[in-house]
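As you look at this complex, bear in mind that one protein chain is not there, while each of the others sits in place.
Take a look at chain A:
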Amino acid sequence: MIDMTPNLTLVVAIGVLFAAGVYLLLERSLSRVLIGVILLGNGANLLFLVAGGRAGRPPIVGTAAEGQMSDPLPQAMVLTAIVITLGMTAFLLAMAYRSWQLQRHDEVQDDVEDRRIARLAAIDERAVTDADTEATAQSLDEEAEEARDETDEGAVPGQEPRREQGVTP
């Protein structure tokens, strides 16, 4: 029977890792998102250690009584998860670098659709603006339209930006 009482330090550490990870994940910059993913992954790994029960003696038959051994299975799973997270992190890092190479920043950009809708809505807004309403503050839509975004360079409202893969018309 494994002692399943969780270790408080580990639980607190998991909580902190997850909180920090989620916070960073909500950032715009891909490098911060990357760190967030790493923290979340490590939080999950620690959670696995807690899931395995109290730490015990090495799980090698003959060196310790079976009741005193740690559970080796979650450790094996954690190792697998660590390796996977490593690979994914490397890929994210490469992607952040590529993004920086292409556009000198690594911000996660908005959905094309969101931008299109914001743009169309902004056009709508202007259509009803006249001398009386001109003084009013900027609407949300207009603000959204003016926010920095590199995805819609040269795009005309109502048209998708040309796909890289397409044959040029």
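Quick note on the criterion: a residue touches a chain if its C-beta (ideal position, glycine included) is under 8 Å from a C-beta of that chain, and two chains touch if they have at least 3 such contacts; residues count from 1.
Everything that follows uses one rule, which is that contacts and distances are computed from a predicted model.
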Undepicted complex member, UniProt protein name, chosen from "ABC transporter permease", "Na+/H+ antiporter subunit D", "Iron-chelate-transporting ATPase" or "Anti-sigma factor NepR domain-containing protein": "Na+/H+ antiporter subunit D"
Residue of A:Ala51, A:Met69 or A:Ile123 in touch with the missing chain, whole complex considered: A:Ala51
Residues in chain A touching the chain absent from view: 1-2, 4, 25, 30, 33, 37, 40-41, 44-45, 47-48, 50-52, 66, 71, 73-74, 77, 80-81, 84, 87-88, 91-92, 95, 98-99, 102-103, 108-109, 111-113, 150-151, 158-161, 163-169
